[in-house]
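A single protein chain has been omitted from the complex, and every remaining protein chain is retained in its original position.
Moving on to chain A:
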Amino acid sequence: MTTAAQTGAAGFLARYEGLKDHLPGARKPWLNALRADAAVHFAARGFPTRRVEQWKYTDLAPVAQASFAEPLTMVDGAIALPVPNAKHRAVFVDGRFRPDLSALEGLAFRAGGLAQDLNAAEGLLGALAKPATEPLAALNTMLFEDGLLLDIPDGVDGGLLELVSIAVDPGRPFAFHPRHLIRLGAGARLTLIETATGRGQCLHNPVFEITVAEGASLTHGRMLQEEVTVFHLSTIYATIAAGGTYDNFTVAAGPRLTRNEIHAALTGPRAACHMNGAQMAADGQHVDTTTSLDHAAPDCASRQTYKTVLAGRSRGVFQGKIHVHRVAQKTDGYQMNQALLLSEEAEIDSKPQLEIYADDVKCSHGATVGALDADSLFYLRSRGIPESQAKAMLVEAFLHEAVETVTDDTLRAALTRALDTWWARQRKTA
């Protein structure tokens, strides 16, 4: 394709122009309109620069300057699947649903690839994403080919389901933009365990649109474990109705650059949202967690606890915005972010942002940044534990605290493994 030489936003726009009649849903006017609108926004803004407030600390220049091609149409050869965490799993390779690798039989709800079921996506797709203000969502809307479509009817307990995303290195830079749509009906439940792995010079730019209806409960665990050549930029939009719960636990450890951006809106009384995570970076890596929480109804609770561990010359970002609307009386909001710097060359930028327009609210935030605690280290060493082992114990303890509150045993074990894998690798190189 001739457009492959064009870089950044221009390259993606050229790709859209060339592909728009062939993209999934090209004959559906509602979807064409969405894509065209997104293209207008993306053309107007391009990739965000650091002059954009929400991107002040994360430089997308390496993405904007690169030239990404399409993923291969056919991936041949054996694909290494991660060890399963659940009986049911939906597997995506380079952003495309692979029924042959998935196991979705016997589920009491709709679960599968978005591209093959676009009619069911009407009304869901584009309901929450904001391509006008978030260029990465615009890029995703413009070019998505597939994604996970989950629709759980009222009162159904969906149990445990896995979402696996694998990027296969085609030997040249490539990009994919999966669009995942998840809807839980009133009183429905689901635990979703997501793993992203992959290698190669790749941009993985997923967008999630998640709707949690009255009294429903979604636990969403994420392990972003791609290799150090990968750019992972994910944007999650979630809306939680009265009495519903959305819990997000994310372990970001691997890619060269990770942006974990979550927009959650509590739209009915007694809705709740927990966002926890651990992000880690070593030499040359950058991790960014950016959350935005809208308290748009009274009596809602939100809890955010994020841990960052930085080694070598690396950089971490935490931006957390809590917006309490005038109607959102009795809001209970809490936000904590803690960073552990294992090297003098590591750097963390942390920006909490509370905007409170209701008067009867309880909102607090806190941040700590520092090296390992000298008193704790001495205590361990005074018991005969060698220094390197004592340090490792304290880093592990710091990280494990991030997933302590996960109640699902399978998910907690998976997240803990992801943390331990990163740390074991880091310990060896440190």
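For this structure, a couple of remarks:
To be clear about the criterion, a contact is a pair of C-beta atoms (placed from the backbone, for glycine too) under 8 Å apart; a residue touches a chain by one contact, two chains touch by 3 or more; residues count from 1.
Rule of thumb we're sticking to: contacts and distances are computed from a predicted model.
The chain absent from the displayed complex carries the UniProt protein name "Fe-S cluster assembly ATP-binding protein", chosen from "N-acetyl-gamma-glutamyl-phosphate reductase", "Cytochrome P450", "Formate dehydrogenase subunit alpha" or "Fe-S cluster assembly ATP-binding protein".
Contact with the chain not shown here comes from a single listed residue; of A:Q65, A:T133, A:S364 or A:Q389, that residue is A:Q389. Only one of A:F47, A:F109, A:F398 or A:W422 touches the absent chain when the whole complex is considered: A:F398. One chain of the complex is left out; on chain A, the residues touching it are 374-376, 378-387, 389-390, 393-394, 396-398, 400-401, 404.
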